[in-house]
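Just dropping this structure here.
With one protein chain held back, the other chains of the complex are shown just where they sit.
By letter and in written order, the chains are A and B; residue numbering begins at 1 in each of them.
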Amino acid sequence: MLRFILGRLAVLIPTFVGVSIIAFSFIRLLPGDPVMLMSGERVMSPERHAELMHQLGLDRPLYIQYFDYLGGLVTGDFGSSIVTKRPVLVDFMQLFPATLELSLCAIILAICLGIPAGVLAAVKRGSWLDQTVMGAALVGYSMPIFWWGLLLIIFFSGYLGWTPVSGRISLMYFFPPVTGFMLIDSLLSGQAGAFKSALTYLILPTIVLATIPLAVIARQTRSAMLEVLGEDYVRTARSKGLSPFRIVGIHALRNAMIPVITTIGLQVGVLLAGAILTETIFSWPGIGKWMVDSVFKRDYAVVQGGLMLIAGIIMLVNLVVDLTYGLVNPRIRH
Amino acid sequence: MTAIESKPAEAVVKAKATTHPSALSEFWFYFSRNKGAVIGLVIFLVILVVAVFAPFVAPHSPSQQNRELLLLPPAFQQGGNWSFVLGTDAVGRDILSRLIYGARFSLFIGLVVVTLSVISGVLIGLVAGYFRGKVDTVIMRVMDIILAFPSLLLALVLVAVLGPGLLNAMIAISLVNQPHFVRLTRASVMTERTKEYVIGSQVAGAGTLRLMFKTILPNCLAPLIVQATLAFSAAILDAAALGFLGMGAQPPTPEWGTMLAEAREFIQRAWWVVTFPGLAILITVLAINLMGDGLRDALDPKLKRS
């Protein structure tokens, strides 16, 4: 097991270096003068330019600049915003819980609905239930989620007036963040109605963000289940006289989960890409909206740092998924 | 019962009578068994025809602004007008005409992106899978790096680097799509590479290029075609998303995602300006994905038997 983990880490390091090279060269690839881009100043004298160039370290050889950058990354220095001058990492840590809360809720929703739906579709293969579930999954899989979000807003916020349009919680409530998770913080605050308010703000973005992972998980679960249900060991389980629930829910599902877990792991990238759109639609103050805003504000230092941090998170999650995979599949564990 | 039994018997007789069913007719036999796939194909063809003949099909010019008819509701709603079936947008342009012209952009984007990413992805994957060793390791690491970013974020940043616009959006989407083709090609090349027929051809003196392109590649095509269909729909979605974020096609281009972005502020007042462009994206993507599922069933020999 330890060797398995070390092997995974060994692959991760070159990827991390590569990602850092891309993030590093991103600023240098931008059309225009990097000094002007990084300082955010439009007009400057040649002296000021030289001074800034030196200050930003842009006058040194490229490889030294890169190693400086890498050194910064290792010590937690991801640069500072051109606009607000605040360190990127500080902003990121402040905004990330909002994205994490939304993504976790979405993936939990997707797993809790997607796996049972896929299992049911596989067990009732060919029935109207199967066709309905798979039809819905295909629609979900083809959904432009930015439009889906707008539709939900039109219906639930505009027409029914049930849910708010943007933000994380009603302005009526204010409390200092403890965990950064609004659902937990609102409970901790003890203010009446705060939790309910946070929930109503969370529900639409969660549905929107969960749509594609839900569809993918349902489809993958169904095909994995169909394959597993035809295996000899399922026949053995049936020959023991076990209940259908036990055969499907334990013997088959446990095996079908092996490919499904890989799929769930791959959804992390999909979730973060989806978060960019979802957060933009619902003005959710997370890293997706932060990145889009920074691109528009030409705050390239933030884009650079954010790219690095987001890629880092994805790599970390992939590692965790690989390890879970090992836990589920005894053939890897031993 | 007898009627049902006699039908397959006839089919069998027919199959025996015609000597060799061509690969195409066999493919169509499996593809047409999937009703969804056929529906998807029909919808896709309709969209294709509409896009090609947009100037003849569209009732109005996509850029003609009718100042006196702003935010006109669809014809079937009260206050609608049958000459503007799906209503007008905030500057009085006919939504239906804009959607029809928009189909051109979406299909064009899909086509360009798939062409670019398939050609580059297959070439790189072929090299990696055929030569293995260090070349393979380097290529796969680079692909891992690209895949370490969420595709839309990477595309967004690339467009920021290259400058907003349709062409740059297509280049960016091709780049983030291409690793999937590299991985897929490499995997199938690696399984084919060691098979007897390749070794046989090698022993017979076939050169490297011939082995790569004439011997191995045609046998890896099935999964690539399926993936290309999926990439086609993904490209349309991604381009629309970039347009929605303001980084794709720029207004007043009637690109569906860009239309949605323009319509966002009228979301509470005029549901139709938001609903129809998104519906157009959904239907197009759904049709292509339905076709993709049918292609997979028809081309995947593992599933054929069941």
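Please note the rule applied: contacts are C-beta pairs under 8 Å (C-beta built on N, C-alpha and C of every residue); 3 or more make two chains touch, one makes a residue touch a chain.
Methods note: contacts and distances are computed from a predicted model.
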Problem set entry | Among "Pyruvate dehydrogenase E1 component beta subunit", "Aspartyl/glutamyl-tRNA(Asn/Gln) amidotransferase subunit C", "Dipeptide transport system ATP-binding protein" or "Ammonium transporter", UniProt-listed name of the chain not shown | "Dipeptide transport system ATP-binding protein"
Problem set entry | Selected from A:19, A:237 or A:260 as touching the chain missing from the view | A:237
Problem set entry | Contacts of subunit A with the absent chain, listed as residue ranges | 231-233, 235-243, 251, 254-255, 328-331, 334
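What we mean here is this: only the chains that are shown with their structure count from here on.
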Problem set entry | Inter-centroid spacing, subunit B versus subunit A (mean Cα positions, whole Å) | 24
Seminar exercise, completed: Residue set of subunit B touching subunit A in the complex reads 36, 141-142, 144-145, 147-153, 156-157, 160-161, 163, 233, 237, 240-241, 244-247, 257, 260, 264, 267-268, 271, 274-275, 277-279, 281-282, 285-286, 288-290, 293
Problem set entry | Touching residues (chain side subunit A, partner subunit B) in the complex | 11, 14-15, 18-19, 22, 26, 29-31, 135, 138-139, 141-144, 146-148, 150-151, 153-154, 158, 269-270, 272-274, 276-277, 280, 291-292, 295-296, 303, 307, 310-311, 314-315
